[in-house]
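All protein chains but one are shown at their positions in the complex.
Let's turn to chain A:
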Amino acid sequence: MEFKDYYAVLGVDPGADEKAIKTAYRKLARKYHPDVSKESNAESRFKEISEAYEVLRDPGKRAEYDQLRRYGQAGQAFEPPPGWRPSGGFEDLDGNVHFSEFFESVFGARPGASGNTRWEHSGGRRGQDMEMELPLFLEDTLSDEPRTLNYQVPRYSADGRRLENVQKTLNVRIPKGVADGERIRLKGHGAPGRGGAPAGDLYLVVRLVPHPLFDVDGHDLILTVPLAPWEAALGTRITIPTLSGKLQVTIPGNSQSGQRLRLKGKGLRNRAGGAGDLYVVIKIVMPTTQDEATQKLWKQLADKASFNPRSEWRD
């Protein structure tokens, strides 16, 4: 196990007073708090910072730590000196931060410590609530089939020691009309409680996976449809994909780029049991190559058509 230099973590001098430690913590906490920060390592940094603060804010723990600090240095292997006994007896911190092995060897295991999933909190001896992301393809939101989830929950021995995680499997029916970012609560499927207390809950955060063809706007879908200039000019009948199969659509003549056609009820499902709409957005595309004959036809059109696409620019 590695020795942790809590003073270095907070960027303060070992002689720093309580006020300086508090200020350093507040600044770093604002920068790395996982709810606030978009830094990629925010969560692990924040854990380090709160662990350091948890020790240095408390004169008793700080004294214990200072004593130990004489034995170890940051980055080096650390073994507690012979006869060292963890002081234990932790106040509840709501358990959303997992402290290091180093911390636990010095101050004792904290009930409610966590692993690599983001645990939300522990209530007394009730099991921890857990949160995980549930990536959903747009097609999945139309299906009534239950989905199988595999996840791990932490496990503790009777005296609060962390044991190996338990693998769990769960079949979940995704509620109709779920939106991106929405939470689904699965009661009692979080970490098991201790001493006969109820288990925590599992929260799934829905993440709609970006689709190669469809964009999402609330419960509506948007499909961009490329058209040749003559298809837009003359109108055409084309086959378009939807989430639930193909569909024939008539494109009226004289269609514009950016114009939208609405196909009612072909979007995502909503909670009321209905569905949003599918918007077809027209995008006019030029052929990438032109032979001489085509060039001639365009020339004819240019000569005959009296159309100024930039008429709105007149000064």
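Heads up, the rule we're going with is that a contact is a pair of C-beta atoms (placed from the backbone, for glycine too) under 8 Å apart; a residue touches a chain by one contact, two chains touch by 3 or more; residues count from 1.
The definition used in the following text is that contacts and distances are computed from a predicted model.
Within the choices "Thiolase domain-containing protein", "Cytochrome c domain-containing protein", "Acyl-CoA dehydrogenase" or "Chaperone modulatory protein CbpM", the name that UniProt assigns to the complex's undisplayed chain is "Chaperone modulatory protein CbpM". Here the missing chain is touched by one residue of A:1, A:42, A:172 or A:233, and it is A:172.
Screening A:1, A:16 or A:29 for touch with the missing chain picks out A:29. Seen from chain A, the chain kept out of the figure touches residues 26, 29-30, 33, 35-36, 46, 50, 92-94, 96, 120-124, 126, 129, 146, 170-173, 175, 180-181, 183-187, 189, 201, 203, 210, 215-217, 222, 224, 283.
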